[in-house]
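Input: one structure, supplied below.
The complex appears here minus one protein chain, its other protein chains still in place.
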Amino acid sequence: MATLNLTLKVWRQENAQAQGRIETYQAKNIPDEASFLEMLDIVNEELVHEGKEPIHFDHDCREGICGMCSLTINGVPHGGKKVTTCQLHMRQFKDGDTIWIEPFRAKAFPLLRDLIVDRSALDKIIAAGGFVDIRTGSAPNANNMPVRKKTADAAFDAAACIGCGACVASCKNSSAMLFTSAKAAHLNLLPQGYPEKNKRVLAMVRQMDALGFGNCTNQYECEAACPKGVSVDNIAKLNRDYMIACASEAIGVFS
Amino acid sequence: MNDIITTACKFVTSSIGRKILVALTGACLLLFLVGHLAGNMTIYGTTAEGSWIDVYATGLHSMPAWLLWAIRLGLLAVFAVHVLLALVLKYENYNARTHYQKEGTLKATLSSRTMVITGVMILCFLLLHLWQLTLNGDPANCYEHVVRGFQNPVSSVAYIVAICCLFMHVRHGVQSVMQTLGLGTRKVRPLYNIVAVLFALVVCAGFISIPLAVLTGILH
Partner (left out) sequence: MKDIKFPESDYMPDSCIPDGPIEQKWTKYKREAKLINPNNRRKYTVLIVGSGLAGGSAAATLAELGYNVKCFCYQDSPRRAHSIAAQGGINAAHNYQNDGDSVYRLFYDTVKGGDFRAREANVYRLAEVSCDIINQCVAQGVPFGREYGGLLDNRSFGGAQLKRTFYSRGQTGQQLLLGCYQAMEKEIGKGHIEMHPRTEMMDLVVVDGHAKGIVVRDLVTGEIKSYAGDTVLLATGGYGRVFFLSTNAMGCNVGAACACWKKGAYFANPCFTQIHPTCIPVKGDYQSKLTLMSESLRNDGRIWVPKSRETAEKIRKGEMKASDVPESERDYYLERKYPSFGNLAPRDISSRAAKEACDDGRGVATTGRGVFLDFKDSIARMGKEWIDGQYGNLFEMYEEITDVDPHKEPMMIYPASHYTMGGLWVDYNLMSSIPGLHVLGEANFSDHGANRLGASALMQGLSDGYFVISSTLPTYLTTQKPGSVTTAAPEFKEAEEAVKARIRKMMDVKGTRTPDEIHRELGKLIWEDVGMGRTKESLMDAIEKLPAIRDEFWNNVKIVGSTEGINMELEKAWRVAAFLDFAPLLCYDALAREESCGAHFRLEHQLADGEAKRDDEHFAYVACWEYKGTDQLPVLHKEPLTFDNVHLAIRSYK
């Protein structure tokens, strides 16, 4: 088992109001089998023993599904290896590397401490319309409504989003289009979500705009950074659906 | 009626609505580029009375004034919407962002990242271009005017640089239009990319050929 010695350039900021700065740490004897977050655990353990405050970061499941971990590594959210930060392993790095670790940055994601940001804006987009408005207990038999396998698969591909916010953090414009479009596409594609399609699209897009995200310029940086491979096809679909929804709202066609 | 106005207002203030307007106006401008290039290519044709381009330019100017001005104002409006909305979107995008100490890029092309820069360069060039050829030109002596203009290497180089900016702008613009108008899918996106590059190459090569032809003496 090889070990690595690394230089870390880490964003430190005591709280939302404080002035942030990059600090340099040496990570010594890091096993190359460790995950990126375990590497930070090791560094933190040392910091604590020295009586210093550990580097604060968000994490929970550590198996790439909860979407809580949120580090920008060398300028790319999750490090750009098509996995979440918690699934990134140190063997991806070389001995002597300098690694820049910053939070997921966007105005819509206010920083709370060090590498922890507040991504509740994403929840607000869902609350605006990212659901099927049914009551518990009123559902018909699950097999009453067949769904084409292809459609179900496409809906699943969109639903694979883990809501980590890497799309926003990687976007040069801090746009939340990939997130919003993926959830809208998931529900709009399925017959169960179809009745509310126009309403959903308008509500989600308007909420997204109101939250201060930027505008998509079709650079597809989001898709490249997405640990779940959510496709920008969803963005095209949302653009399409938005036009239809506006037409429906304004003049009643397509409704 | 109220619904229409309310929705229209919401549409033109929404992110997607404005993007769609930028895309639609951009598509119009792409068509204009094609037409303009076709017109410019007449410089390579000669008749007994002189260059085709002189005939073409005279023909353009002999249109009824109302039609000429309608086309001009229409183009101006399209252009203004494209530029203004693009700048507003850019301003918002800039404000939505917090910058990284170390920036990284995975996929965004250089042309996509420099759309505003190339766009503004094109705008500046366009003003110069209009001033030089539309305001101070004589349609009957268009050929001579163009050739004389490009014999000045400074003019030629400036023109070539501007067209290179146009290349960058169009290269991202074409496929971006398709995506914004909701026509992008995983299957056709690579095709759009190729079309975008080819389109930009053909158009820009066409435009650049003229100063090059002048500088190399093919046109004189």
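For reference, chains read A and B in written order, and residue numbers begin at 1 within each chain.
Definition applied: contacts are C-beta pairs under 8 Å (C-beta built on N, C-alpha and C of every residue); 3 or more make two chains touch, one makes a residue touch a chain.
On a predicted model such as this, the values are computed, not experimentally measured, just so you know.
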Note to self: Given that one chain is not shown, what are the shown chains it touches?
What the structure shows: A
Note to self: Just to verify: which one of A:Leu122, A:Leu202 or A:Ala250 makes contact with the chain not shown?
What the structure shows: A:Leu122
Margin query: Going by the contact rule already stated, which one of A:Val48, A:Ala210 or A:Ile251 would touch the omitted chain in the full complex?
Written below: A:Val48
Checklist line | Touch list for chain A against the chain that is not drawn | finding: 1, 14-15, 31, 33-35, 37-38, 41-42, 45, 48-49, 51-54, 56, 58-63, 65-68, 83, 87, 89, 91, 112-113, 116, 118-120, 122-123, 126-128, 130-143, 145-149, 152-153, 155-156, 159-160, 162-163, 186-187, 190, 192-193
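Everything that follows uses one rule, which is that only the chains that are shown with their structure count from here on.
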Check: Cα centroid separation between chain A and chain B, in whole Å?
Finding: 36
Note to self: For the complex, give me every residue of chain B touching chain A.
What the structure shows: 3-4, 6-8, 10-11, 13-20, 89, 92-93, 95-109, 112-113, 115, 172, 175-176, 179-186, 189
Check: Can you list the residues on chain A that touch chain B in the complex?
Finding: 9, 11, 22, 72, 74-76, 80, 100, 102, 105-108, 170, 172-175, 177, 205-206, 208-209, 212-221, 223-225, 231-233, 235-243, 246, 249-251
